[in-house]
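As you look at this complex, bear in mind that one protein chain is not there, while each of the others sits in place.
Letters A, B and C name the chains as they come in the text, with residue numbers starting at 1 for each one.
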Amino acid sequence: MSSRSVPSPTELPIAVAGLLAALAGAVPIGSAGAQLKPEPLAVTTLPARGSPHWVWVNDIVFHHMADGKAFLLDGDSGTMLGMLSTGFGYTGLQVSPDGSVIASPETYFSRGTRGTRTDVVTLYDPRTLAPTGEIPIPPKRAGHIPMRANSGITDDGRFLLIYNFTPAQSVSVVDLKSRTFVGEIDIPGCALVYPTGPRRFFSICGDGTAFAVRLDDTGKPASRGRTARLFDPVKDPVTEKAVRDGATWLFVSFSGDVVPVETAGDVTKAGARWSLTTPAERQQNWKPGGIQHLAIHPKRRRLYSLMHQGGPDTHKDPGSEIWVHDLAAGGRRVQRIPLTKPLTSISVTSDAKPLLFGIFIGAPELQVFDAVSGSLLRTVSEVGFTPSTLVTR
Amino acid sequence: MSSRSVPSPTELPIAVAGLLAALAGAVPIGSAGAQLKPEPLAVTTLPARGSPHWVWVNDIVFHHMADGKAFLLDGDSGTMLGMLSTGFGYTGLQVSPDGSVIASPETYFSRGTRGTRTDVVTLYDPRTLAPTGEIPIPPKRAGHIPMRANSGITDDGRFLLIYNFTPAQSVSVVDLKSRTFVGEIDIPGCALVYPTGPRRFFSICGDGTAFAVRLDDTGKPASRGRTARLFDPVKDPVTEKAVRDGATWLFVSFSGDVVPVETAGDVTKAGARWSLTTPAERQQNWKPGGIQHLAIHPKRRRLYSLMHQGGPDTHKDPGSEIWVHDLAAGGRRVQRIPLTKPLTSISVTSDAKPLLFGIFIGAPELQVFDAVSGSLLRTVSEVGFTPSTLVTR
Amino acid sequence: MARYDDMVEGFTRRLAKTVSRRSVLRALGGFLVGAAAVPVLPVKRGHAAGGAPDDETSCDYWRYCAMDGFICACCGGTARACPPGTEAAPITWVGTCRNASDGRDYIVSYNDCCGKSSCGRCLCNRNEGDRPLYLPANANDYNWCVGSKSGAPYHCTISRIMGVATK
Partner (left out) sequence: MARYDDMVEGFTRRLAKTVSRRSVLRALGGFLVGAAAVPVLPVKRGHAAGGAPDDETSCDYWRYCAMDGFICACCGGTARACPPGTEAAPITWVGTCRNASDGRDYIVSYNDCCGKSSCGRCLCNRNEGDRPLYLPANANDYNWCVGSKSGAPYHCTISRIMGVATK
């Protein structure tokens, strides 16, 4: 017998050790040599402050939706750092601005895919990746193909906002400080959440407006109202996959127009529209598309867009190139990064030597690029099943 | 707009219809032409008595164990007939001898992969594949790579027996008539369940014996006892993947010896040992192996074995051939069926024109063979994720 | 105009060089050793792609022009009926699809079948007329099982003809 079984001497209750010895029957229990101390049982933890090159990959696991996961990886080494198990129909986690809390809106059924539904916000310790608390929320969390605006955290890290769709539309407000559910705000005809300050967010509406909400210090709505029309939802709708550039959210239309939604003043309004594509490129059917098709490096003033050539209704198709536009230069395109494999989601780190991460929902791998040169640094395999969205800081 | 949205007129509550109309915003709701009646909402059901060529494929979904599934397929057409969602660490379902009940031992956690554990036997209607009842059982159900002997039903269909491993070993007895948990029977040093009659089963033990149990009419043990030694667990252990031949269970050893365990009389004892392989084949390292590596057609007296060439400790390797032995002729080999793809589990239907089904845990497909000629009839793709075991009748 | 399939074909060719996509898939279907679990990319095809417009287990079936999900006809149901043990969600999104055999446009309702985990077969994503989540009635990205008694668990999607489209 080249293999034998002994219980772990440091951990095993005597009774179980006796049982196992009995179970082993005719197979003799080997005696370990005394010259080596058994290695202790250990669990790794993460450094208190992570690297700016870490990335979360949220996975809805479309074929096994009860088993949502979020993977944490290090872009520099390409190693996996840890994982969260995040329940049914997972749409992604939020990290507080100071990085001290991971907040994850999750849904569970008492019998996996049937029975009583329970929605909670699970809080995880970013160092141990262990659940440290659970905040019950109404079982109304919107289920859809993951996109980042499903939830958001106010700029001061105080309130977590979660989009509900039952199909009535509302936003659940959770106080991350007191760890309580505060209440629900109706957003009729509007969807998703786009934070715009310590106490503000807006949702985007079917009539081309936005619904802007200001919260008081308890998380209750202090004011709310519909903006003027920001875009034409019939002629050329914008995708829901906007990125934030300070006080401005940059939306992009199906045809490739950038629609800035400016929230700096008291009034949320549309900024000057510009295009990702030249008329010639538009003629060649270049379009934005994907699940998280925009990324931004605000300090470097760079907007990254997943682009592909396709006809109408290809707004969710993966990108074959990433185009880079200089926001400081009025949106002048400064780079085209051709892809060897399609991508549906991208994200860029916000540090001085930024990485660009890319995933494709049809392949379980993470691609890591130098965000400045655009060169592919590495590919990390076996990352989830249907990797959906990315979270960087 | 080539696409528009209207709610289903027959089903939609007025309030929701109003809401959706409002939500649609600028997009006009189309009016359906009156010349066609909308097709009604419908759900299919299965015929009261299924075909003998139907097969269940149990899937533990190893990468997403909270999402166990069982797929029902028709071997003749290669179509999927339906599916069950069966919870965490799924080891497979049991069908009552008369086909009237599907009994599925299942495990759930209140938070998917953490929280409170609940074990139940879910009963499904074989015609609607809907759960019709749930019997709570102790949360002790054994978790392991799926194999058929994890649970069993007594020959009269009355009692469901479920193997427990905590790591203490016992069997949970469930009365399928009264739909209640009856009790637990300790089987110290022994594992799994092999039914041998309307009120009998045995478990197989680490010392090479079996632990035989007779139940009374309430499902409590009437007698129990250890048999004489049936095999040598050190020199040449048998696999747990036995098949039943009437009152005899046929076990096969790592090296390829058939060890019949005869239960016809009052005493459970070993029958005459014989070998799947000739000395020359043994020299060429032909061995049995797999997850469900044996199948039987009792009426035709044929034993089917997944065989491969491999060294020691290859008892779980997939088969590259299926060998067929005639039990009526003392185990003479009558056929070798070469495989174009490896298989880890096989099962044979018990009718006069039997089909042989095969799956490989590493590929999501079902292979269907003529069990008499051995020819591959069809391959059904997209059957689960890690298809584990097969159930035919 | 580059269709999605053509693009993906292009990628595949670049990757697999002389290996046709079909043979790669066949090899895959066989088995994999030591590789990552490889999930399915939603298949998207326009009518132009040809395929099998009359086969209701095919993503090319004419009714599926705005389909997004697993085709119930591959899961124990039919093009218009949910598989055993599931529940049809009453609210839904609707597309307008042309039936090539009579040249007419039909309004087709896509109802999700709910109450079991994903069927996992015949994933089909055709986004004709799909709109973002702020236009729910036109958004196939929602899990419409939310409107069923079973709640969110999504199994597959059926298509029902609601009428002939008026111009």
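Points worth noting:
The criterion applied here is as follows: a residue touches a chain if its C-beta (ideal position, glycine included) is under 8 Å from a C-beta of that chain, and two chains touch if they have at least 3 such contacts.
Bear in mind the structure is a predicted one, so any value in this text is a computation, not a measurement.
Note that of B:Gly82, B:Gly206 or B:Gly219, the residue touching the chain absent from this view is B:Gly206.
Taking the complete complex into account, A:Asp67 is the one of A:Asp67, A:Glu106 or A:Asp207 that touches the chain left out.
The chain not shown here is touched by just one of A:Leu176, A:Ala212, A:Leu327 or A:Ala363, and that residue is A:Ala363. Contact between chain B and the absent chain runs through residues 62-66, 88-89, 107, 109, 112-114, 117, 139, 142-145, 147, 165-167, 169, 189-192, 203-206, 233, 237-240, 285, 308-311, 313-318, 320, 340-342, 360-365, 381-383, 385-386. Touching residues on chain A toward the chain that is not drawn are 1-9, 11-12, 16, 20-21, 23-25, 27, 29-36, 38-46, 63, 67, 69, 72, 79-85, 124-125, 127-131, 341-342, 360, 362-365, 379, 381-385.
In this text, only the chains that are shown with their structure count from here on.
On a Cα centroid basis, the chain most remote from chain C in this structure is B.
In terms of their C-alpha centroids, the spacing between chain A and chain C amounts to 25 Å. One simple way to say how far apart two chains are is to compare their mean CA positions; for chain B and chain C this gives 30 Å. Among the residues of chain C, those touching two or more other chains are numbered 37, 91, 116-117, 120, 128-131, 135-136, 147, 153. Looking at chain B, one finds that residues 1, 16, 20, 23-25, 27, 63, 67, 85, 131, 385 touch two or more other chains.
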